[in-house]
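Quick one: this structure, given as structure tokens, is what I'll be asking you about.
A single protein chain has been omitted from the complex, and every remaining protein chain is retained in its original position.
By letter and in written order, the chains are A, B and C; residue numbering begins at 1 in each of them.
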Amino acid sequence: MSKIAFIGLGHMGLPMARNLLKAGHALKVYDLMQAAVDELAAEGALPARDARDAVAGCEVVVTMLPASRHVEGLLLGDDGLLAEIAAGSLLLECSTIAPESARKVHAVAKARGIEMLDAPVSGGTAGAAAGTLTFMVGGQAAALEKARPIFQAMGKNIFHAGPDGAGQVAKVCNNQLLAVQMIGTAESMALGVANGLDPAVLAEIMRQSSGGNWVLERYNPWPGVMPNAPASKEYEGGFMAELMAKDLGLAQETAQGSLSSTPMGALALQLYRLLLKQGKGRKDFSVVQKLFTE
Amino acid sequence: MSKIAFIGLGHMGLPMARNLLKAGHALKVYDLMQAAVDELAAEGALPARDARDAVAGCEVVVTMLPASRHVEGLLLGDDGLLAEIAAGSLLLECSTIAPESARKVHAVAKARGIEMLDAPVSGGTAGAAAGTLTFMVGGQAAALEKARPIFQAMGKNIFHAGPDGAGQVAKVCNNQLLAVQMIGTAESMALGVANGLDPAVLAEIMRQSSGGNWVLERYNPWPGVMPNAPASKEYEGGFMAELMAKDLGLAQETAQGSLSSTPMGALALQLYRLLLKQGKGRKDFSVVQKLFTE
Amino acid sequence: MSKIAFIGLGHMGLPMARNLLKAGHALKVYDLMQAAVDELAAEGALPARDARDAVAGCEVVVTMLPASRHVEGLLLGDDGLLAEIAAGSLLLECSTIAPESARKVHAVAKARGIEMLDAPVSGGTAGAAAGTLTFMVGGQAAALEKARPIFQAMGKNIFHAGPDGAGQVAKVCNNQLLAVQMIGTAESMALGVANGLDPAVLAEIMRQSSGGNWVLERYNPWPGVMPNAPASKEYEGGFMAELMAKDLGLAQETAQGSLSSTPMGALALQLYRLLLKQGKGRKDFSVVQKLFTE
Partner (left out) sequence: MSKIAFIGLGHMGLPMARNLLKAGHALKVYDLMQAAVDELAAEGALPARDARDAVAGCEVVVTMLPASRHVEGLLLGDDGLLAEIAAGSLLLECSTIAPESARKVHAVAKARGIEMLDAPVSGGTAGAAAGTLTFMVGGQAAALEKARPIFQAMGKNIFHAGPDGAGQVAKVCNNQLLAVQMIGTAESMALGVANGLDPAVLAEIMRQSSGGNWVLERYNPWPGVMPNAPASKEYEGGFMAELMAKDLGLAQETAQGSLSSTPMGALALQLYRLLLKQGKGRKDFSVVQKLFTE
């Protein structure tokens, strides 16, 4: 069992940290929101006064923050946390950030003798709670082997995507494709229903045919087709449209770096921004269905 | 066993007719290309002089033609074939055409006492040869029950999509979604590889994650990821880009009728037309990968 | 002065007919709405009982109808009006319809010895009232010279676009470009204002720079920038979004015939359909600004 510092106890970080506790690891936890720290302290974690305090004496550090600027702000710079983490430690940076940001952190960590992995997750808050997240990991294979038991306490599928930053690239590619499929599915559902088809029948035909995809398997955007999908609960819960817009923004930032052309991904981002304008940013991302039906 | 007239012996129709023969049905066949007629005659079908001759004395008529205008041209009008088909017969119209065209034919067939089903297929020439096509069927459920053994001789999944025309609507919705997913997959593959990922690794991560879809399961557009996919055979075989453009055109025609908004589907059509301009129309539709890599 | 039959007295047709009257032509008028007929009769036109009655004894026929199906329905077929119009007459078909429909009518007219021009207009109801419409004319140059005085009574710019159907093609190309520019202008206005610019200042800079266009000259979509533009009158008046959607649909129908790729035009259509879904179809087409601001 490891001594682990866990920094960032939001909607995702808190249940992830809880699963590490349950797996028997010794945890020091920190977040700007004291309530989250207190909640985990009541469950057996050691509360840290600040991030510096959290990493003192820990051999593993897990960070789970909102965006590139928070990660760079915390870890880099003259007074950044990387200067406080002991050489030989393992840094598991699980935030979803720009691949370029991840690579900057990798470079500094490496210079200080810290083994780092960029390891963004997919699976949402439900996966975080259930300990069934997917980790897409970039960095050295040897570091991944050391980290594997820790990832396994929080997730189910652990993929080695490639070298430094590759975890973030894989996440961005996957989520861009997911958004394109969600919108594509919503369009075809709306088109079929407007032309007389029963939504459940159409969904089932496409699911079993060449239109089949993860959205049709688990997450149909048409209300009522899947009783447990967010679409059937007024688009509450799930993965918020504004977070999908964030990930699509990262995809475009990544595409800018490589001058890649991604017409579908770019259009998906613009359509999600229309939804944000309509005040639907905090609804589940399947709410894009409503663009085509109301 | 039924007496079946089969009209339209192209890349799809010929192997479909052959499977009916193999299943023991008595077949009269007709096509404008005499060679196709001769080929099936050598295998036991009765060659017809013309379409009128083909349907004479048959209780079931199967048509498999290129486009709406051929179907309307053959069946409708004062000298159309519907006037020659005996009342009480079953007409299985398997071409992929506009839902509106299908409904026109349904109306005339109904007036003449002919039971018609619109029953476009998916599965390509490979599925036609193997007898594993998917049929998406519009029309009366009772007619579908009569036709089921005939469809089963040619296909595996037989879906009742709904009333007259619904088979065509389901096909159009499914193929639009397939095109969107193919392009979305190709974009994410190109983006990931341009940012350092191994294509096979990225493909596998997305396949097992929320980006999963039929394209990633069976038909990866990146050369070499799947040895048997068209992408690994210089995009030969499979489903031609120009046929996907045709289906996307039908989707837009259908969307025009219902004033449905389908931004992804519309963009997919335009991108396929760019490929056609580049002379890639007769390559497999996964050739869209090349837009993003060369 | 000519004896002219004018059929179709809607928002456009009525003021056009009135301008012919004012110019001294003898007019027989017909519309399904008796009120429109009565209104012009009170101003000196001869009211016709039906379309057949209208064309009897006239040497020029002007038609101004909503869509392809109305034009084909009126003029073609065994009992179509082309059978009633005297050989040697001039038919000025001013509706905005599919080029293919226009060519069908041309072919039948030619066979009957009637000189036809397809002559769709632009300029909206304001231009129709003021007699400042633009005519985009397809057909024989000689016929256009005969028709010129009649067009000049209703419009200002009369362009000979080319052979049969070319007027419709030019109209469709122009209006597609107009829609693209309107949306492009609205996007740039919203982007600039969201980043701190004054809308009037930004509009003026772009107007005088390489972003300059007709929309910035006459029809700014940002409320208040131009006091007389529909945007400053809650998007009332002007050219309705649903008519722009119709024209963009004709553009896509035309592109389908030539397999032309028009990504911007296709996207414009889809965005206008989103507006229609939101109940803004009867607002001026500059209402697309709201997609990006609310």
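A few points about this structure:
Basically, contacts are C-beta pairs under 8 Å (C-beta built on N, C-alpha and C of every residue); 3 or more make two chains touch, one makes a residue touch a chain.
Quantities reported herein were computed from a predicted structural model and do not represent experimental measurements.
Across the complete structure, the visible chains that the omitted chain touches are A, B, C.
Of the options C:34, C:157 or C:228, the residue whose C-beta touches the omitted chain is C:157. Screening C:2, C:63, C:101 or C:174 against the full complex identifies C:174 as the residue touching the chain left out. The chain that is not drawn here is touched, among residues C:165, C:249 or C:281, by C:165.
Mapped onto subunit A, contacts with the missing chain fall at residues 245, 249, 252-253, 255-256, 259-263, 266-267, 269-271, 273-274, 276-277. On the side of subunit C, the interface with the absent chain consists of residues 99, 122, 134, 136, 157, 159-163, 165-166, 169-170, 172-178, 180-181, 183-185, 187-192, 194-198, 201-202, 204-206, 208-214, 217, 219, 251, 254-255, 257-258, 260-265, 267-268, 271, 291-292, using the contact rule stated above.
One chain of the complex is left out; on subunit B, the residues touching it are 263, 267, 274, 277-278, 291-294.
In this text, only the chains that are shown with their structure count from here on.
Chain centroids computed from C-alpha atoms place B closest to the centre of all protein C-alpha atoms shown.
For this structure, the chains sharing the highest number of C-beta contacts are A-B. Same-residue interface: subunit B and subunit C share over half of the residue numbers found at their contact. Between subunit B and subunit C, the centres computed from C-alpha atoms are 38 Å apart. Spacing of subunit A relative to subunit C, judged by their CA centroids, is 51 angstrom. Contacts with at least two other chains are made by residues 263, 267, 291-292 of subunit A.
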